[in-house]
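Omission of a single protein chain aside, the complex is shown with its protein chains in their original locations.
Presenting subunit A:
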Amino acid sequence: MLRTEHLSLAYGDKPVVNNVSLAIPEGGITCLLGPNGSGKSTLLKSFAGLLSARSGQVYLDDRPVEQWDRSKLALRLAMLPQKPIVPDGIQVQNLVALGRFPHRKWWQRNLTTDNNATFEAMAMTGVSELAERPVEALSGGQQQRVWIAMALAQETDILLLDEPTTFLDWGYQLEVLELLSTLNREHGLTVVMSLHDLNQAAQFADRIAVLAGGQLDTIGSPREVITEPLINRVFRVQTSVTLGRDGRPFCSGFSESARGNPPASESSPVHATAQSETG
């Protein structure tokens, strides 16, 4: 299980995350929420052992991730960066097969078991028909499914995603989140991701951690976390939170400075209609 204890992180002299203690539930979906610069991405990177802690520690199975051998860690924990780089001209199946790297010694080519895992990952994410297509030629939503397939081919029990919906249009955002939710339900994958959309987090997460100014503000179930006072405090937005038919909270907000004007971004009424269709 993944958890942090009094974790503080910094880039050089600039502190980014301050004294965060939290536990990631096994087999659940955890969302990190917070305004820009609140430390969501930094915290995710530290989960993957990509940053060393200034103080405190990240633990995987009660062992500090910094002490894990990188190749062993890669068998437990996969990460999808916010803007992954597509190798020049690579085909879908070959990109997905890169996820098998930690399962082989560095000089070995992939074996049949690796190919099976690759095909299975493509089937689970619905990209099998795209196997021979160059990744560059795919739509944003298809590319994101391919990247998730690569992470699945890694066959880890934990998947970390840094804002997996940010560069997608709204339809693809839901598609990706639903895919992650299915993988979580059917394969017991532990998902940890940072998101910007409160309502998407409320709809898909089992647990939400809200960061503000590098500190953990609140952690709990969507109903415990998505409340009017919290959103006002952390995002400086006046909202009204209602409960949907599925029992999950839903908020519509108005920026404090522009109260009365039509809302701009994250929680527009458009979401509301589609939300009730899908939810």
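The criterion applied here is as follows: contacts are C-beta pairs under 8 Å (C-beta built on N, C-alpha and C of every residue); 3 or more make two chains touch, one makes a residue touch a chain; residues count from 1.
Keep in mind that, in the parts below, contacts and distances are computed from a predicted model.
Of the candidates "Probable ferrichrome ABC transporter, permease protein", "Response regulator", "Serine/threonine-protein kinase RsbT" or "Stage V sporulation protein AC", the chain left out of this view carries the UniProt protein name "Probable ferrichrome ABC transporter, permease protein". Only one residue from A:Gly28, A:Pro64, A:Pro84 or A:Gly244 touches the chain missing from this view: A:Pro84. When the full complex is taken into account, the listed residue touching the unshown chain is A:Asn116, out of A:Ser21, A:Gln67, A:Asn116 or A:Thr182. Only one of A:Gln93, A:Thr125, A:Gln143 or A:Gln173 touches the chain withheld from this view, namely A:Gln93.
Mapped onto subunit A, the footprint of the missing chain covers residues 11, 45, 48-50, 70-75, 77-81, 83-85, 87-91, 93-94, 97-99, 101-102, 106-110, 112, 115-116, 118-119, 131-132, 134, 136, 154.
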